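Removed from the display is one protein chain of the complex; every other protein chain stays in position.
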Amino acid sequence: MAKEQLMPYEQAIERFEVVIGLEVHVELNTASKMFCGCANNFGSEPNTNVCPTCLGLPGSLPAVNRKAIESSIAIGLALDCQIAESGRFSRKNYFYPDLAKNFQTSQYDEPIAYEGKISVELETGERFEVPIERAHMEEDAGKLTHVGGATGRIQGAEYSLVDYNRAGVPLVEIVTKPIYGAEDKAPELAATYVRVIRDIVKAMDVSDAKMERGNVRCDANVSLREKGAEKLGTRTETKNVNSLRSVENAVRYEIQRQAHILAAGGSIIQETRHWHEDRGHTSAGRPKSDADDYRYFPEPDLVPVQPSLEWIEEIRKTLPENPALRRKRLQEAWGFADLEFRDVFNSDLLDEVEQTVAAGASPQSARKWWTGELARLANAQGVSITELAITPGQVAEIQKLIDAGELTDRIARDVVAGVLAGEGEPSQVIESRGLRVVTDEGALIAAIDKALASQPDVLEKIRDGKLQAAGAVIGAVMQEMRGQADAARVRELILERAK
Amino acid sequence: MSEITPDLVRHLASLARILVTDEEVDQLAGELAVIVDSVAMVNQAVSGDVVATSHPIPMVNVYREDVILPSLTQEQALSGAPESADGRFKVNAILDED
Partner (left out) sequence: MTDITSSTAAELATLIQTKKASSVEITTAFLDRMESLNAKTNSYLHIDRSNALEQAQRADQQLAAGKASSPLHGVPIAVKDNLTTTDAPTTSGSKILEGWIPPYDATVVTKLRQAAMPILGKTNLDEFAMGSSTEFSAYGPSKNPWDLDRIPGGSGGGSSSAVSGHLAPIAIGSDTGGSIRYPAAVTGSVGAKPTYGAVSRYGLIALASSLDQIGPVANTVLDAALLQDVISGHDPHDSTSLPNSLGSMVTAVQAADIKGLKVGVVKQLSSDGFQLGVKACFDDTVAKLVKAGAEVVEVDCPSFEYAVAAYYLILPAEASSNLAKFDSVRFGLRSMPEGNPTIERVMAATREKGFGPEVKRRIILGTYALSSGYYDAYYGSAQKVRTLIQQDLAAAFEKVDVLITPTAPTTAFKIGEKVDDPLAMYLNDIATIPANLAGIPGMSVPNGIASEDGLPSGVQILAPAMQDDQMYRAASIIESLYHAEWGAPLISRVPNLEVL
């Protein structure tokens, strides 16, 4: 497919006003599905978490999961929304093979939550208040696998296979109002907004919030209008942009693509588009047309949701701290400079550092471990840092041993490696690998004397006051001690013995 | 009063995923026009301030607890499928090859 022509970004922003709107789908982490008792489980054998209801078999009926309602209300509250006195489910009718009943049960005219807002802070510290139109409940569809053809994509496939394990998993769809005024920051704002939503639902523990698993998915609406124009431009909706980076790139791409078309006197087709992260562009999907007639009507098999004020207040009490306020609190408590804090935050390590500090490590040492050695190891292993097989408690324990002089930084890294290799708790690794700082000064002195004796020229230099020459001896001594010595102490002893 | 044209019938049939021949379209257009004319009277029966009844017996807040119940086995799930492969339901390609 030919890549479309793009207008340079700066030029596009100069000429057009960007309006974005975001729809974020959050998969809830309930034990069972939205309308049936099947497990809400990722990664099961295909079509094993299915029953007559989520398979859409004739005669089956839905029954609403109370926890899903609770989580949805909680999300509404976290987004500063009004909670509906009465919400109801409707049927959205369209045929697609991943949709078992060929209608999606979704809230349409009476969403559970509406009229909210959320504050989003960009990397520069600039703040935007994103207006939330609604948060409504719906069910996920099954998963299609496209077989045949070159790419495994839907285009050119010979046939498709359907697994309904995901069908009926509860979703909350959060829809913003049009967001104006972000100008050149629109792509970054879009990505940051999605991130804020992800952080909130993760902190609330209503979703596993793993974007790579599709727990949080974004559809991005973009439209442009000439600066000063009243009328909104025609928008496109880019579907399923499933990483923060993709959100930013897809919005930027759409701005440039639409700008080129509009500048050339063309018009934008209202359509859904698909983002291809690998190729860095969007492609046209289905145009919106008269054929999009979903024939919504109230779901006759379900009764209205009318949460009592008491219930809502009970749910409000379970809400965790607002993530933005939490960030402010943690930065103050840890005494981090802005850059240091952003480093932790941008690496998604607030929880880890907080827990490591809680387990007794100093904030700075906790930060260094997580953003340094552990980030490096995760990267080398090709896993996300939270998937590393080490806990904040273990990190804090190792740090305590360093602080007590029982481990050097160097030995500590070996301990970490042992923990990651599954050799047990830090103490067990230290025991079994025999890792401990050599505190027996007799052994150290013997090693130093031996090293000095074998390097008489170095000894001369030290005696001449060229103290940096001691480095060469330190290396030899550390090698002799298999690294298990405190380098600072070795240096002190060398200078003493050289006198 | 009704505007059941053959084109409308064709559009409705495509929304409803039912293949229709031209003869069927004409026949359905005729039949539907008669039916629609006779049911359109509901319009005159109601004024704006009447509320709609979607459920005959008013109930609210009916929930099940978030508890996992037994699912079907994969074999049971696929037992009625016209075609399946790899534990999944098999369907023809979704898009036409271009």
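All chains are identified by letter, namely A and B, in their written order; residue positions are counted from 1 within each chain.
Assume a contact is a pair of C-beta atoms (placed from the backbone, for glycine too) under 8 Å apart; a residue touches a chain by one contact, two chains touch by 3 or more.
None of the values given here were measured: they were computed from a predicted structure.
Enquirer: Could you list, sorted by label, every displayed chain in contact with the chain left out?
Expert: A, B
Enquirer: For a quick check of understanding: of A:6, A:19, A:38 or A:55, which residue touches the chain that isn't displayed?
Expert: Of these options, the touching residue for the absent chain is A:55.
Enquirer: Any idea which of A:41, A:102, A:270 or A:355 touches the chain not displayed?
Expert: Answer from the full complex: A:102 touches the omitted chain.
Enquirer: If I consider the whole complex, including the chain that's not displayed, which of A:13, A:34 or A:64 touches that chain?
Expert: A:64
Enquirer: Which residue numbers on chain A touch the omitted chain?
Expert: 51-52, 55-64, 91, 93, 95, 97, 100-103, 160, 162, 164, 293, 295-297, 300-303
Enquirer: On chain B, where is the contact patch with the chain that was removed from view?
Expert: Interface residues of chain B facing the absent chain: 4, 8-9, 12-20, 24, 28, 31-32, 34-36, 38-43, 45-46, 50-57, 59, 62, 64, 72, 76-77, 79-83, 89, 91-97.
The rule is short, and it goes like this: only the chains that are shown with their structure count from here on.
Enquirer: Over in the complex, which chain A residues touch chain B? Could you list them?
Expert: Those in contact with chain B are residues 30-32, 36-39, 45-52, 55, 57, 63-69, 86, 93, 95, 97, 102, 144-146, 148, 154-164, 290-291, 293, 295, 297-298, 300, 302-307.
Enquirer: Which positions of chain B touch chain A when the two form their complex?
Expert: 11, 14-15, 17, 54-55, 59-74, 77-78, 80, 85-95, 97-98
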